[in-house]
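Take a look at the following structure, please.
Omission of a single protein chain aside, the complex is shown with its protein chains in their original locations.
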Amino acid sequence: MATPDALLVILRHAPHSSNWLREGLDAALVAAAFGQPVHLLFMGQGIMALLKEQGSGALGQKATLPTIDMLEMYDIDKLWVAEGALQRMHLSTDSLVDGVSLIEDQEISGLLQQHAKILNF
Amino acid sequence: MILHILTKAPDSSASTQMQQAIGDQDAVLLIEEAVTAALDPSWAAWQQCHTRIFLLSEDLIARGLASIAAGNGLPTLEMDGFVALTEQYEKTVTWY
Amino acid sequence: MIKYGFLVMGAPYSSPAPHSALRFAHAVLARGHQIAGVFFYHDGVHNASSLMTPPQDELNLREAWTELNQQHAVQLDVCIAAALRRGLMSESEAQRHGRQAFNIALPFELTGLGQLLELQQRTDRLITFA
């Protein structure tokens, strides 16, 4: 489970529709590069970042999937996915990259409490 | 204990996500567009956090919603009260 | 006394976030607290543009931030990657990238995202306005 000194980065926006996801991931990467333990929580449209069949970046943007694959190189290995949101989006874990952890809606508040630092994107 | 700050309307996805993240001890402050929640006293979050959810009065006044909020008996705070909340709650999360 | 840090991600005049942040900042100071710094990220980087020219009878947000810096020693950091992408840069960055103009100047400073994490570490509260 989460450690109290870890940073929780919440990602709620999909790739391609805005720069929120990209800039949220950048913040997570920089924190990890500085040696801070980082955990990610994907909520709502943010779950779209984890679809394993994502193509390369549309409209001249960089793809998101390589960055998701790269997270382990930054020792970011805790990727929480809100299970309720997954169901509401009619997605199953089979469509997502490997290594995600599901979290039930009622456990989300507990996850937030466990982290001393939170950034919400 | 977390202070959640909502800046978007009650029917936004930011609002839904915030409601999923509110813990028993948490407080909520509604600012900017979120003060339109004053129009709907049956909004789930009013019940969810009853004693610890507030509207920012200057954002209500700017939108012409102050008397409706008062009529619905909803709690409001001045900017000074916003700061006081952040004094009490060490962690804040903004939902936008 | 509590030490605050702000993360501002809303663009000036298209998001209410900068106005909210500034009003909150003055309330924080009025209650005797300290604001260590503001980090501008995402579209919030536009708050630093020295070319910002709102109508005379509206608040000039860049000037309002500058005043906060001058009167209360609030550090104003702008994420360099977010700024460059959006066409905001200082004179030295303009030289580095071979650009003919610049629109970021002191007291705003271009800096890395690491500064945001550092701000979060060295303050008691980090409040996001977006």
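Note that the chains are named A, B and C in the order they appear, and that numbering of residues resets to 1 at the start of each chain.
Everything that follows uses one rule, which is that contacts are C-beta pairs under 8 Å (C-beta built on N, C-alpha and C of every residue); 3 or more make two chains touch, one makes a residue touch a chain.
Keep in mind that, in the parts below, contacts and distances are computed from a predicted model.
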item	value
Chain not present in the shown complex, as UniProt names it (candidates "Acyl-CoA dehydrogenase", "Ion-translocating oxidoreductase complex subunit D", "Sulfurtransferase" or "Molybdenum cofactor biosynthesis protein MoaE")	"Sulfurtransferase"
Chains in view touching the one left out	A, C
Selected residue (touches chain absent from view) among C:L88, C:L113 or C:A130	C:L113
Hidden-chain contact residue, picked from the options A:V30, A:M43, A:L79 or A:L96	A:V30
Residues belonging to subunit A that touch the chain removed from view	26, 29-30, 32-33, 35, 62-63, 66-67, 69-70, 73-75
Contact set of subunit C toward the excluded chain (per top definition)	79-81, 84-85, 95-98, 111-114
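In this section, only the chains that are shown with their structure count from here on.
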item	value
Graph class of chain-chain contacts, one of line, ring, star, complete, other	complete
Between A-C and A-B, the pair joined by more C-beta contacts	A-B
For subunit A, residues contacting two or more additional chains	120
Multi-chain contact residues (two or more partners), subunit C	126, 128
Subunit A to subunit C touching residues, read off their complex	7, 19-20, 23, 26-27, 30-31, 34, 36, 117, 119-120
Of all residues in subunit C, those that touch subunit B in their complex	2, 4, 9-10, 16-17, 20, 23-24, 26-28, 30-31, 33, 124-130
List of subunit A residues in touch with subunit B within their complex	10, 12, 43-45, 82, 84, 105, 108-110, 112-113, 116, 118, 120
